[in-house]
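One structure is given below, represented as structure tokens, and several questions about it will come after.
Left out: one protein chain. Kept in place: all the others.
For clarity, chains are labelled A, B and C in written order, and residue numbers in each chain start from 1.
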Amino acid sequence: MAENFDLVVRNGTIATASDIIHCDVGVRDGRIVAMAEDLGTGKRELDASGKLVLPGGVDSHCHIEQASSSGVMTADDFYTGTVSACFGGTTTVIPFAAQARGQSLREVVDAYHLCAGPKAVIDYAFHLIISDPTPEVMGQELPALIEDGITSFKVYMTYDALKLDDYQMMTVLEEARRLGALVMVHAENHDVIRWLADRLLEQGHRAPKYHAVAHARIAEGEATSRAIQLAKLIDAPLLIVHVSAQEATDAIRKAQTEGLKIYGETCPQYLFLTAQDLDRDGMDGAMFCCSPPPRDAQAQEAIWRGLKNGTFQVFSSDHAPYRFDETAKLKHGPNAHFKQIANGVPGLELRLPLLFSEGVKKGRITLNEFVALTAANAAKLYGLFPRKGTIAVGADADFAIWDPDREVTVTYDMLHDAVGYTPYEGRTITGWPELVVSRGRIVVEDGSLHAEMGSGVFLECEKPDSARP
Amino acid sequence: MAENFDLVVRNGTIATASDIIHCDVGVRDGRIVAMAEDLGTGKRELDASGKLVLPGGVDSHCHIEQASSSGVMTADDFYTGTVSACFGGTTTVIPFAAQARGQSLREVVDAYHLCAGPKAVIDYAFHLIISDPTPEVMGQELPALIEDGITSFKVYMTYDALKLDDYQMMTVLEEARRLGALVMVHAENHDVIRWLADRLLEQGHRAPKYHAVAHARIAEGEATSRAIQLAKLIDAPLLIVHVSAQEATDAIRKAQTEGLKIYGETCPQYLFLTAQDLDRDGMDGAMFCCSPPPRDAQAQEAIWRGLKNGTFQVFSSDHAPYRFDETAKLKHGPNAHFKQIANGVPGLELRLPLLFSEGVKKGRITLNEFVALTAANAAKLYGLFPRKGTIAVGADADFAIWDPDREVTVTYDMLHDAVGYTPYEGRTITGWPELVVSRGRIVVEDGSLHAEMGSGVFLECEKPDSARP
Amino acid sequence: MAENFDLVVRNGTIATASDIIHCDVGVRDGRIVAMAEDLGTGKRELDASGKLVLPGGVDSHCHIEQASSSGVMTADDFYTGTVSACFGGTTTVIPFAAQARGQSLREVVDAYHLCAGPKAVIDYAFHLIISDPTPEVMGQELPALIEDGITSFKVYMTYDALKLDDYQMMTVLEEARRLGALVMVHAENHDVIRWLADRLLEQGHRAPKYHAVAHARIAEGEATSRAIQLAKLIDAPLLIVHVSAQEATDAIRKAQTEGLKIYGETCPQYLFLTAQDLDRDGMDGAMFCCSPPPRDAQAQEAIWRGLKNGTFQVFSSDHAPYRFDETAKLKHGPNAHFKQIANGVPGLELRLPLLFSEGVKKGRITLNEFVALTAANAAKLYGLFPRKGTIAVGADADFAIWDPDREVTVTYDMLHDAVGYTPYEGRTITGWPELVVSRGRIVVEDGSLHAEMGSGVFLECEKPDSARP
Partner (left out) sequence: MAENFDLVVRNGTIATASDIIHCDVGVRDGRIVAMAEDLGTGKRELDASGKLVLPGGVDSHCHIEQASSSGVMTADDFYTGTVSACFGGTTTVIPFAAQARGQSLREVVDAYHLCAGPKAVIDYAFHLIISDPTPEVMGQELPALIEDGITSFKVYMTYDALKLDDYQMMTVLEEARRLGALVMVHAENHDVIRWLADRLLEQGHRAPKYHAVAHARIAEGEATSRAIQLAKLIDAPLLIVHVSAQEATDAIRKAQTEGLKIYGETCPQYLFLTAQDLDRDGMDGAMFCCSPPPRDAQAQEAIWRGLKNGTFQVFSSDHAPYRFDETAKLKHGPNAHFKQIANGVPGLELRLPLLFSEGVKKGRITLNEFVALTAANAAKLYGLFPRKGTIAVGADADFAIWDPDREVTVTYDMLHDAVGYTPYEGRTITGWPELVVSRGRIVVEDGSLHAEMGSGVFLECEKPDSARP
């Protein structure tokens, strides 16, 4: 073995989704080429004694430089978004290329490439959002894009501008099954939310906290069950994103128990926030409005249980960064009602530290499970494995060196996104990614960014096994 | 890195429980010390191009050189047993040191060490079987043995000579919880089996096939549910061994859904045999008598589903090798009734090939899941990880090189155990472990054994995470 | 007690929903005024020795003189429909007054009164069908009609001309809750049926049997679950009509287990027909097309189980009599595809004999359960109790004298409806209602009708307890 590595990480404790390994890691040309007990020298050497070396996170659900369905722009573009991600130990993002109705998918994707290419500092892939599954879109555009490495797409059961009806859902599931693409679904019952919101507004209930009332648990549970039934009928795999309610968790678990290929994703906001957070003075609750909303302590326990027992495969951020000002959350002014508040919370940067601190350090999940939930499973589900999501010979050299004992008190100041606030302000976290490597490049070190704008590359996803019926 | 390896495996496709890696593997002093794309030379080099390199199997449930509770001796001693195991790609076995009532655990263990030490050709650990949980046994002997690396034990809810009542079960679960040992349970309702057997015999139903009638699915389902309830009350982890019935599978799944630390094990006989196999001319069905018995095609599907969705963590052989002659199965003569037939089937050697062929090759499970079920999970559950169960730097060099496409038609002649028959006679298997390495030693190559008697070593198990409440 | 009865029935065995009573029954002015062991004389006396005296059936789901949503007229008007009913032992019918979109409920009801009043030979009430729940309809017309004794209404989750969306469902449930009316729902997922039908037709599958494929079990199970979730959110009672699939049965049972006020109805076609019946030469299968369709033997068992264990409260006919000719089933000609066939089967006359024969005589249900399912429960659910549905002092004298042992082979000739065929042709039935009394009038005797056209009266329903949240 040639001994001249670009980078050698020595004496770390490496975790993959199944292993804990004490050895050196040798990197050359952006890839891990050797793992051994005593590697030769590298141009750059890092001492990871007493530290953890974990696969860079794969954040498979985040909204970057995307206009919401109501036309509000996310605060983060591909520069701030990816910078924020890598400071939090994440080295791959899979944001959405979102189709508005009437748009050509190809044009949508081209536009997102134009945004991402010059700005991303870490690697990225795309999911599509399909809001207009015409025969043209499904029959011609989608297959072509799958060939180009975009092999998953999200559909919505709610939001006026995005919502598919059950007929369209079945069409979409059937096409995905045929083409080998993975369908992700935002499962909330549109009519239930609409009906509740109308009643609340009629009664003058306008405060942000009513967002959580309108997005009832039953709306989520019902739509999740329905989506699963449709997938079962078509015999198509399906991933339910951002699960917050026990009703939805139960429906997913039941399907898995039956042997269906149903996958589940959850997010930090469902472990660390509750509906109580929306109930603050004035409009402050707006900072915590996301869909589905955080629930309560009992639901948090159900989510933890689902992370532990395998109901959820992915823990992603659903980073949807809307500033708490007139450009976004408060676009409709200081007296806006809850339907006028852009839905979403930021989470790209704190996703891994939060789960590490509350999950691994508190003994709720193992380090292997942490890696599976934050990196490996997403890479597998979306066709990026084994290139991403693990530390193994042949994989991209994407990892972070963590101090497992470092205590950090979160303030927005320390973060690198453009959203202007964090829902986790003031929370104390144990464990922090101190040095981050993306394709062999040290991108974060000593709290500073070392990556050039546009140095991230686009990742073509394979047709994933997860999408096989 | 020093380049003089004892052994280098080149160009293989390596699978762990989560990764697929294409690289060379370097072994020194019995351990894997390097994995890299282009390793230096070794004293011995193996070309694994086009082959799979899989972790050596960990068979965590097998009976070797053990007298059954009714006094029949297993056909295999630690020589034939471990030879058979390694020919099948298994490099670690965890048989039982079985206490008869009144015996001191220490004496039992000493006796098994005396049997195993001089004969085993691969490494081994021990579980205890505890049939007499006196205060002395639980309070003094067990803690001492746990310190000596025997950190798991099996208890029985049936068999006159082994059966614990629920009171004893609770005592045992509480002690295990306190000491950090993992309890394995044989869960069948003793009275149900006894009652059915008495009725069957009264009616003159003596043939081997009535064994499967007496060991009713409800007997297994009921005892499994009961054991889980007891564990829940004590808040102790529990592993249900050799699950065959959907009722038991459902009970385990339900407990896991609730968040309980309940583990499940199943075996080849529950995937590849049915109760029909017991219904043969004369006493031939006796070759397939084991407890619990194989069920039917629907139960097989339930077991496959449980392997896929995570209900079962371990796939072991429950190798219980009783010869089909007057020394064992037919000890009570050619007219014996079904209660007089020693319970057990052999499986050490074919466990991995059967699951590989029917599971991996037919697309029911992934290669990673295969490794998890046959090696990694057992190593983790029983405190042998990361030394055993994976291919990673620092682990023991225990692996097998598989030809994934080799077709083999099973005949007893090709096997290496001492039991005299195989329940899988005539079955065609795709995929075979052609060369097997144990702690860096090539133990099987070109169909021949290269290991010396007694060259296996005893493994001290850690107190496993699995046993933490 | 004055001894001059209009009618005395002597020595019968009377069954109510809970009692079995041997006594005489005295009738005066159309009502039961005395039950005693030895009653005085009546103007007319009937000897019921060895016979059963059962409450007249209440058929709470039947379509009479109604245009289907696609404009096909039922074969039965209020004369033939009620004549057919009373020959089968039914003395009360609750057909639908069906609103087409845009129609005023009041006009609809007036029109049905005009049809029914001059023709009905037994008593009748009305449910509404609401297809257009405008604020005017729900806020003004519905409350007025409830005051006039129409206290239940049916809504549809499928059929283009009738379908409510979930938003409308919630509105309707909320209004019903407020007003004390009971909602009945036809629960099938419209999009699922549409999607499957489109795919089937695209592939050239046009035969009647594809009706059962398009109306998939999942379509029924999903919509049932959804409707229940909506009712749960509103905290409103809900009755699921004409349940055929185990998925739907399970959803209802689960809701009842949770303590929700969810009721279930099933029909003869789900006990005595299967999807196989639709698979006949040419268009013959069209005679068996109804929605939801009959399923299979396993589903029949699930329905029987649900009748026995209380999941279903009502067993009604869903009589929807479309002639097997160009006026109805074959309106679109002999080559029509399955979407063009009017949905429905007749059942008014054979509902009771079929259930008596297969249920009571074969020991699947008790005689008390028979009465509850066919008469008492419907009367209670819809606000007609204790006037209808029982044999008790003060109740209307509505009953039938049954020969429990009479064997009858069904042929269409013996029936009295106008539909021209029976799906139960050739079936042998044990037990038959020989003499039928409606409000004290003998309406059927010796196989002849003795009732005058228009002698039935309209029944104002109370706001039922069943509709209280």
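We take it that a residue touches a chain if its C-beta (ideal position, glycine included) is under 8 Å from a C-beta of that chain, and two chains touch if they have at least 3 such contacts.
What you see is a predicted model; the values in this text were computed from it and never measured.
Listed by label, the shown chains that the missing chain touches in the whole complex are B, C. Remark: the omitted chain is touched by one listed residue; of C:G149, C:P386 or C:G454 this is C:P386. Of C:R305, C:K361 or C:K463, it is C:R305 that touches the chain left out of the display. One of C:T151, C:N189 or C:Q256 touches the chain omitted from the figure, and that residue is C:Q256.
Mapped onto chain C, the footprint of the missing chain covers residues 1-3, 16-23, 26, 33-40, 253, 256-259, 305, 308-310, 366, 368, 372, 376, 385-386, 390, 392-394, 465. Residues 165-167, 169-171, 189-192, 194-195, 216, 218, 221-222, 225-226, 229-230, 232-233 of chain B touch the missing chain (whole complex, contact as defined above).
Quick note on the criterion: only the chains that are shown with their structure count from here on.
Excluding chain A, the assembly's touch network divides into B | C. Taking the mean of each chain's C-alpha atoms as its centre, the chain lying closest to the overall protein C-alpha centroid is A. Separating the CA-averaged centres of chain A and chain C is a span of 52 Å. Chain A and chain B have Cα centroids separated by 39 Å. In terms of their C-alpha centroids, the spacing between chain B and chain C amounts to 59 Å.
Multi-chain contact residues of chain A, defined as those touching 2 or more other chains: none present.
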